[in-house]
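Right, I'll just put the structure down here and ask away after.
Shown here: the complex without one of its protein chains, the others still in place.
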Amino acid sequence: MPIITYREAVRHALAEEIERDENVVLLGEEVGQFNGSYKVSEGLLEKYGPKRIVDTPISEAGFIGMGIGASMLGIRPVMELMFWSFYSVAFDQILNNAANVRYMSGGLINCPIVIRGPANGGTNVGATHSHTPENVLANHPGVKVVVPATPYDAKGLLKSAIRDNDPVFFLENTLLYGEKGEVPDGEYLIPLGKADVKREGTDLTIVTYGRSVLHSLKAAEILEKEHEVSVEVVDLRSIRPLDIDTVLASVAKTHRVLIVEEQKPFCSVATQIAYMIQNEAFDELDAPIKRLSTIDAPAIYSPPIEIEQLPNPQRVLKAALEVLA
Amino acid sequence: MADIIEMPKLSDTMTVGTLVKWLKKEGDTVANGDMLAEVETDKATMELECFFDGTLLKIFAEAGAQVEIGAPLCAIGEKGEKVEAPAKKSSPAAEEKKEEKKEEPKAEEKKAEAPKPAPQPEKPTAKPAEAPKEAVTSGRVKISPLAKKLAAEKGIDYSNVKGTGPGGRIIRADILAAEKNPPAPKAAPAAGGGKPSKPTWPWRSAFDKSPIQAEGTAALSNMRAVIAKRLVESKTQIPHFYLEIEVDAAPLNALREQLNAGLGNDGVRVSVNDLILKASALALRAVPAVNCSWTDSGIKAHANTHVSFAVAIEDGLITPVIKDTDKKSVFDISNEAKDMAKRAKAKKLAPAEFTGGTFCVSNLGMMGIERFCAIINPPNAAILAVGTTVKKPVVVKDQIVIGERMALTLSCDHRVVDGAVGAQFLNALKAHLETPALLLL
Partner (left out) sequence: MSKTTNAKPKAKEADFASAAVNKELSKEQKIELFRTMMRIRRFEERSLRAYQAKKIGGFLHLYIGQEAVAVGCCSLMGKNDHVITAYRDHGHAIAVGMGMNEQMAELFGKATGCSKGKGGSMHFFAPDRNYWGGHGIVGGQIPLGTGLAYAIKYKGLKGAAMAFMGDGAVNQGAVHEAYNLAALWQLPVIFVIENNGYSMGTSQSRSSAGELAKRAEGYNMAWDKCDGHDIYEVRATMDKYLKIARETSAPAVIEIRTYRYRGHSVADPDNTYRTKDEIEEYRRTKDPLQHFQGRLLEEKVLTEDLIKEIDQAARNEAEASVEFAEASPWPTIEDIQRDVYWETDNPSKRTSAGRLFFD
């Protein structure tokens, strides 16, 4: 099976969907001529031309609102945010218009848009460029939120997202773009709302998503080799819709849960999941549910300290041992 | 039929309006579009618009009145039409307001109550909601939801299971271990005279770094307060001195076993303490000077002897009295003592049953104490402290043999009992105990 990077997986998904459906358009800053600020859309302008790959001015509220308006008439825009941190300048368009237009019209309209881009810290870009807003987005009924961790997941999920008739927010990670993984050549789709058990185990369940999946897998290795603990890692892949059943099945198996997230703690994704687990699997718990989140402060610049602010394998290991005590 | 104009809703948050002033008066001709009055809402002062043509027949709300939405303001109709003031509609807004008013006093009550801290002396009943906070430490078992479910499924009483989780929490592994090795059931608290179970110290406590007990000052119960007061009085006001004698307990134990072997079929057991109570009573008959009390006007001699015995109960100590102990058989003393001890623990003793003793016996033998000095129980003149029977080397006929020895310590009130008297008493007691058949006469 071919091994490609996460970046290439996203690119292939875009290319395939552009070829498949004439209404699919990629819009964003530097996506065309610049070949993408992170080279995700490299080569696409050359291949598909300026009608399908559109360079926009720095105007998120403008072009995202425009894309939403166009989607009401059947266009399927994939709008790139150079950083998901920039969503806040288009908050009204994204979370008032895209999220609500269907509801406020009593179901007469739908907005089949995708907004995609990297949402992550860990690159020393400071507090305003390091946001991970999946919790804020997922709080809005009417939207869907997807955070793939691997090239295989990224391609299958992006294709599904583009074909989805509801607004889908697709959160990538600049530090994952270079990660390699097996991705089959042929056509495949991964449905939204299906979690994936990335590693099976019996003593502890780690629920996680995004780059934290990689940290959790590393910690699981150490736990197995040095502590003889068998860890199950559940990759949510999709925040909304949420596959809580896979999580609950794992909890019923191991009885101990650690949720690892690159999120500031207050009202984070883990908060929601912890509520659901204790509500629906109370009697399966042999220990309180623990979570390992980003340390609760704006993203620090100082490079080595930022590593400690975010989840990393060592922090995951320590948290896991606390749950296992 | 006249049109009644009601107070309209003029803003999304308005519930009442104030009719500031009328712009038309009764009898005026009005038309669609005319302004009838000025109304003040929560947001601004607006104008009341007329949607009808006709004559303003009657005004129901005076200038300055506060009117709820939907309540009538005026009537418009044909000139000369008769109009009656409609009955005041209680609008939903009015009802909402009433409910709001009801809720406000409640909220205020709650606020007034909140600042008061723990129950005051004059409020004997603590609020139930506060009780759990007051309840300190013991009572709650820490157990994970999974372990609790497992324990229920397996029929395991987890109150005996030791928890190995953080903070002593019982976890699944503990329940599974308990299933394999059921823990010994907890020993019942010591009955007066019965043999208590040895306390167990789980090795786990050596590694337990959690607090030993909850920090805090617990309020004194009545019993504790009384005990404290009386003991302080006794210790500070009675000149205590102590006499000790060692008794050969072998004959006593042998008799007891004999008796119990026979009585056992009837479910009766005589304890060492029962025998000591009888022996003490007989010794008091022999040395009646000890059966007295100090009073300010002189030493009071008691004609009858009533021996009391100390019983440990929850939160303290109580001394039930066996009346006319010398006149009762060991069998009767035993039954009575057992019954009173049981009722003492259930706090069901009547005051007459724990007052009026003339002598007291305190036995810590069942707890392994070899000897001790008790504090006199006023108005008694003495108290006997009984230790445990110990096997030790003793000299008999110039030979060292294994003897069973029991230490007796008599605390005496020197105002009433001198050393010689005390010694006499102890010797009499010893004689009775070492010839226990005398107790059965």
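Letters A and B mark the chains in the order given here, with residues in each chain numbered from 1 onward.
Convention: a contact is a pair of C-beta atoms (placed from the backbone, for glycine too) under 8 Å apart; a residue touches a chain by one contact, two chains touch by 3 or more.
These figures come from a predicted structure and were not determined experimentally.
Enquirer: Give me the visible chains that the unshown chain touches, in label order.
Expert: Across all of the complex, the chain we cannot see touches A, B.
Enquirer: Which listed residue (B:46, B:279 or B:439) would be found touching the missing chain in the intact complex?
Expert: Of all options in B:46, B:279 or B:439, contact with the hidden chain holds for B:46.
Enquirer: Of A:15, A:72, A:125 or A:175, which one is in contact with the hidden chain?
Expert: The one listed residue touching the chain not shown is A:72.
Enquirer: Can you list where subunit B touches the absent chain?
Expert: The missing chain touches subunit B at positions 6, 8-14, 33, 41, 43-46, 51, 69-70.
Enquirer: By the contact criterion defined above, which parts of subunit A meet the unshown chain? Give residue numbers in ascending order.
Expert: Considering the whole complex, subunit A reaches the absent chain at 25, 51, 56-57, 59, 61-75, 92-93, 96-97, 101-110, 112, 141-142, 144, 160, 163-166, 189, 191-195, 238, 240-245, 272, 276.
Going forward, only the chains that are shown with their structure count from here on.
Enquirer: Write out the stretch or stretches of subunit B touching subunit A in their complex.
Expert: Touch residues, subunit B against subunit A: 144-149, 165-166, 171-172.
Enquirer: Under the touch definition given earlier, write down the residues of subunit A that touch subunit B in their complex.
Expert: Against subunit B, subunit A makes touches at 255, 282-287, 325.
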